[in-house]
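One protein chain is absent from this view; the other protein chains keep their places.
For reference, chains read A and B in written order, and residue numbers begin at 1 within each chain.
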Amino acid sequence: MTLLTTSAQAAPPPPRPRSRFRLRKEAWVGWGFAGPFVAVFGLVFLAPIGYALYLSLFRDRLIGGTSFVGLDNYADALTDPRFWDGLLRVGLFLLVQVPVMLGIALLVALAIDSGRLYGASFFRVAVFLPYAVPAVVASLIWGFMYGTQFGLVGNVNDALGVTLPDPLSPSLVLASLGNIVTWEFVGYNMLIFYSALKVVPRSLYEAAAIDGAGEWRVVRSVKLPAIRGALVIATIFSIIGSFQLFNEPSILQKLAPNAITSDFTPNLYTYSLSFAGQQHNYAATVAIVMGVITAIIAYTVQLRGMRKG
Amino acid sequence: MATHTTRRLLGALAVLTTLSLTVTACGADGDGGDTGPKDVAAALEKGGKLTVWAWEPTLKKVAEDFEKKYPEVDVELVNAGTGDKQYTALQNAIAAGSGAPDVAQVEYYALGQFTTAKTVEDLAPYGAQKHGTGFTTGPWNAVTEDKAVFALPMDSGPMAFFYNKKVFDKHGIKVPTTWDEYVEAARALHKADPKVFITNDTGDAGATTSLIWQAGGRPYESRGTDVTIDFGDAGTQKYTDTWQKLLDEKLVAPVSSWSDAWYKGLADGSLATLSIGAWMPANFTSGVASASGDWRVAPLPQWTKGDTASAENGGSSLAVPKAARNKELAYAFTEFATTGAGASTRVAAGAFPATRADLEADAFLNAEFPYFGGQKANQVFAESARNVGEDWTYLPYQVYANSVFNDTVGKAYVSPTKLADGLKAWQDTSVKYGQDQGFTVNK
């Protein structure tokens, strides 16, 4: 686990060798502090996952009841076009939306941190505000604005006599969703980057400044390397978030039922399998496969992100 | 702290293990075997607490009346979600073995899912059969299977044609009485004012199946575990031929029903007609208040000139889950809310009756709707209720089928895919699901 190498390196090394006894005691105390988190985590994450693993080995049918099927569900999932189409779709979403969102967030964070903005603290608050808007409300607002009949797009069409493409048509709906997600989380990521920038030791800037480094130079050689940990972790959480895309499409589905199908994203697919189709076992299987894929990608990003430095 | 958390973890593990066992055992759960007549009167005297899951607003008054009449009974009315959300909750609670309500509102199309899984109680032993003649045919057929009565009809949705008279008058267009005239009117309206559409449609399983029903199509057949699905019959074809024209010529507005844009379109005249269940007036008065006086009600356009065919659209029943704690009491409430005075109370509050007595009452038939310009709209609805086509069946897993409607048929709305091909794809998906679930489909 090298996720925190930068910070671990920043922390001073243990000052002196410790005795066996000290280590044993430290282990107990360490677990004592971490224990509550681990226990609750076990209850609300690991236990359901374990249960899902168990469920994934069975098949429950309306007629005929439950039977043990071994790994059949996994074989089905790996060849299920509805699952893979959804995965490709969120993969595409991820490749475009995450860089755009993190890029904007980083630029705003750097701009605020640079001290070259008028009204920097207002920016900081205002850009963060959308994060405080529940996904339900955000999707309702954007869903209204996207309306070509009576919404804002419709208003613009009427006012300018143009025909803007329908943001909720099948070809554009993914981009429209990306826009909502970007809107919701740009401020959140900005704040993470900004707070990481804030704890970069000022002495580093000073040293660079004394060396005569320009502003961009400081950004490239001091600021970005210093917040690499935050960049990587934000990327990882954004990747997980993209792969789990659910709230926004599920709410917009009412407005664009034909563009956002029930298997639009893997998470929507497991939801409809589980809830409309009562296929809990297969839903659990798809969720586990999805989790494994997501985790592999997240770990890869983390390893590469950390190695580059 | 450490011991506390350990114990909690162990507790969770124990729960997990038990659950795995119960879930596995669940499927084999058979009938209780107690088929003798139930003593409902004694249960009422004894009283107790009753949990009712329903989203139908008119039940509130009925629950109060019931408590007044039987002071020992305490009714807790819970809105556990609308439609499929509530069914999900119900299925989850049944699977978990606790937390299921005593009475649940279930729409007719969804009831099959519960009767097939044998998770709702047969109400015949409680004396439900005697109400058979009191209900209209469509709803009664929907809740019964042979001698079993799986729910009591709460309301119904015989279809009617709602049209914005002001819009038709303004453009001098005749209100259609056949679907061919409907297509003509759609063209004329849209030509006269490109902002006006005859109606909206983004693909709605309930509306589509209802219109196929009216056209005489019977795509579903279900007998126990034998299921047939065929969207190739003549009735379905009539529907697809007509609707394909509307889609090809972009004569229906791409606005989803129940959205804010939809309410707006109904209010400002850009959506000129609706073919929908007779429960719609209440939504008109509350959601489209500003268009009061503009709208009128007529019988559905016909597939063959001079016919009077109709169909049901929506409507729900009250069922008693097998997991209910006090089934006798639950039945008593179900009976109270769906028949006699309870039914009349709900009709007075705006529900559309499934009971013959209410449907034929003079006060009901002669009620004038100020919203519809003083029209006696219930006469149109009552006529429609009498003309509902017989022998319609939904799939025993219609909730799932409807959930994939837009994945398949929806393609016809947003791509060059033909409606008939979309329905074929829907059929294939439904067949596959049925087979996966252990039904014998199309064999």
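Throughout what follows, a contact is a pair of C-beta atoms (placed from the backbone, for glycine too) under 8 Å apart; a residue touches a chain by one contact, two chains touch by 3 or more.
We adopt the following convention: contacts and distances are computed from a predicted model.
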Answering from "ABC transporter permease", "Acyltransferase domain-containing protein", "Heme exporter protein B" or "Peptide O-xylosyltransferase": the UniProt protein name of the missing subunit is "ABC transporter permease"
For the chain not shown, touching visible partners are A, B
Tell me which residue among A:97, A:253 or A:270 touches the hidden chain in the full complex. A:270
One chain isn't shown here. Among A:57, A:120 or A:172, which residue touches it? A:120
Of the residues A:98, A:186, A:231 or A:260, which one touches the chain left out of the display? A:186
Across the whole complex, list the residues on chain B that are touched by the chain not included here. 11-12, 15-16, 18-19, 23, 53, 55-58, 78-82, 85, 89, 92-93, 95-99, 155, 157, 258, 260, 263-264, 267-268, 277, 279-280, 282-283, 286-287, 289-290, 314, 350-351
Spell out the interface residues on chain A facing the chain that's missing from view. 1, 3-4, 7-8, 10-12, 14-15, 23, 26-34, 36-38, 40-41, 43-49, 51-52, 55, 104, 107-108, 111-112, 114-121, 123, 125-138, 140-142, 144-145, 150-152, 155, 183, 186-188, 195, 198-203, 205-206, 208-209, 213-215, 218, 229, 233, 236-237, 240, 243-244, 246-247, 266-268, 270-271, 273-274, 280, 283-284, 286-288, 290-292, 294-295, 298-299, 302
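Criterion: only the chains that are shown with their structure count from here on.
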For chain A paired with chain B, centre-to-centre distance based on mean C-alpha positions, whole Å: 38
Residue numbers of chain A touching chain B in their complex, please. 31-32, 35-36, 39, 42-43, 47, 50-51, 54-55, 58, 60-66, 144, 147-151, 166, 169-170, 254-259, 261-263, 272, 275-279
Give the list of chain B residues in touch with chain A in this complex. 1-2, 5-6, 8-9, 12-13, 16, 19-20, 23-24, 26-28, 84, 88, 91, 113, 116-117, 202-203, 225, 253-256, 258-261, 264-265, 270, 396-397, 399-400, 402-404, 406-407, 410-411, 413-415, 433, 436-439
